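A single structure is presented below for examination.
One chain of protein is taken out of this complex; the other chains stay put.
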Amino acid sequence: MLCVEALVLERGGRLLLNDFSLRVSAGQLVLIEGDNGSGKTSLLRALAGLARYDHTGSIRRSAESLLYLGHKSGLKGLLTPRENLAWYCQSHSQSHGRDQRNADIEAALAAVDLVGFEDVLCHNLSAGQQRRVNLARLYLSPAPLWLLDEPFAAIDRTGVVGLVRTLVQQVERGGAVVMTSHQALQTDHPITRIRLGQA
Amino acid sequence: MSGAPLLPFLSACLRRQLLLAFRRPLEIANPLLFFLLVVMLFPLGIGPDPRQLAEFAPGILWIVALLATLLAAESLFRVDFEDGTLEQLLLTPQPLYLSCLSYVLAHWLLTGLPLTLVAPLFAVMLQLPPPALPALMLSLLLGTAVLSLVGSIGAALTVGLKRGGLLISLLIIPFYVPVLIFGSGAVQFAALGNSAQPQLLVLGGMLSLAIALAPFAIAAGLRISVDAG
Partner (left out) sequence: MWSFFHKLGSPPWLYAISGKILQWLLPVTLLLLAVGAVWGLLYAPADFRQGNSYRIIFVHVPASVVALAGYYVMATAGAISLIWKMKMADVAMRSCAPIGAALTFLALLSGAVWGKPTWGTWWIWDARVTSMLVLFFLYVGVISLYEAFDNEVAAARACAVLSLVGTVNIPIIYKSVDWWYSLHQPASIKFTEESSMHSDMLAPLLLMIVAFYCLFICSLLLYMRGEILRREGTTHWVRKLLLDAGDAHAV
């Protein structure tokens, strides 16, 4: 699903990764670990195809679409959670009807525990709630490959448990997840751990 | 390659931009207020003599419209860059050409079109001869669309930079020269009682060229800015 070969990653003239290789296939849950500044975010941005100037080497993705969750929320503060997610669905080309889409969005917002906040402007929500709106995309995305940068940030403990369950479901139905986290990942599913910082 | 039908995507994109703008209605009025403010400065600077004002009116109106569009273009992608919607847009399977076109179209609907509609009012204040009004409106209608398209290229290239404001003027104003020449030329011709059709046709040609090419440059600029940001 994802094949990285001979990747050399630099940021601001500093060498972060040297001759890095990674192969992610369907059903794999990959956790990238490392200290602050070890290049986790840069690596994920490179994998998503957002940063192409800092690295040399080859990154090939067989999946045609992916879901990337970065430090920036990707939400419009002036739109409600419902409107933000509707735009996400529209721009990712699910050609279901409008009713189907609205039902999906209701379900996704319920899954992240935001019932009752569907029509509040996002900039009036708390940081944790905004994060949950962002995470609701996981329930709407048909993408086989998920690249998640610190998905647990600002999420409370019960939220984390639900989130881990979602990640495992994604992997079990044939998808793949590459993620970073400073928190321990508590699940029975096998995790591929990759430690950065020895470049 | 799966993609939603293109037209619904374009209209969804456009509706979203307009919805966002209407949640901050005062910002729509800003370019118009700027236009009025600078128009007010000219009589104060060069004197209230109606004949002199009438002579300068085509140039003044066009320069002010140009600066108003440029100022508005500067912030076109900034919020989207900062909140991360831009990087999410780059990851969608949709053609970036269309997304860029819809951004520019929304920008033009919110700046160029209102400027065109209120321009006759300012023209009267500057003593522009009434027969020149149709040429003024038509030239602004076509010309501001070119200005929006070209200005967005500058906005896309500088959106990730901290001091983008002055830089975009430096990058973009040279490209505005032909539009200014033919736009104010059209109004001057009409004010002298001639037909402004040739100039308007040239502006139309510039607009077609800009629609065909500018979105590619905007898309490339956005990719570069997100990459460096």
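Letters A and B mark the chains in the order given here, with residues in each chain numbered from 1 onward.
Following the convention adopted for this analysis, contacts are C-beta pairs under 8 Å (C-beta built on N, C-alpha and C of every residue); 3 or more make two chains touch, one makes a residue touch a chain.
All values derive from a computational prediction rather than experimental measurement.
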item	value
Of B:14, B:173 or B:211, the residue in touch with the unshown chain	B:173
Selected residue (touches chain absent from view) among B:100, B:153 or B:200	B:153
Touching the absent chain when the full complex is considered, from B:6, B:41, B:124 or B:228	B:228
Positions on chain B contacted by the hidden chain, ascending	150, 153, 157-158, 161, 163-164, 167, 170-171, 173-175, 177-178, 181-182, 185, 206, 209, 213, 217, 220-221, 224-225, 227-228
Residue ranges of chain A at the interface with the undisplayed chain	12, 53-54
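Keep this in mind: only the chains that are shown with their structure count from here on.
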item	value
Interface residues, chain B side, partner chain A - complex	1-5, 8-9, 12-13, 16, 19-20, 23-24, 82-85, 87-94, 226-228
Residues of chain A touching chain B in the complex	48-53, 64-66, 68, 70-79, 83, 87-88, 90-95, 121
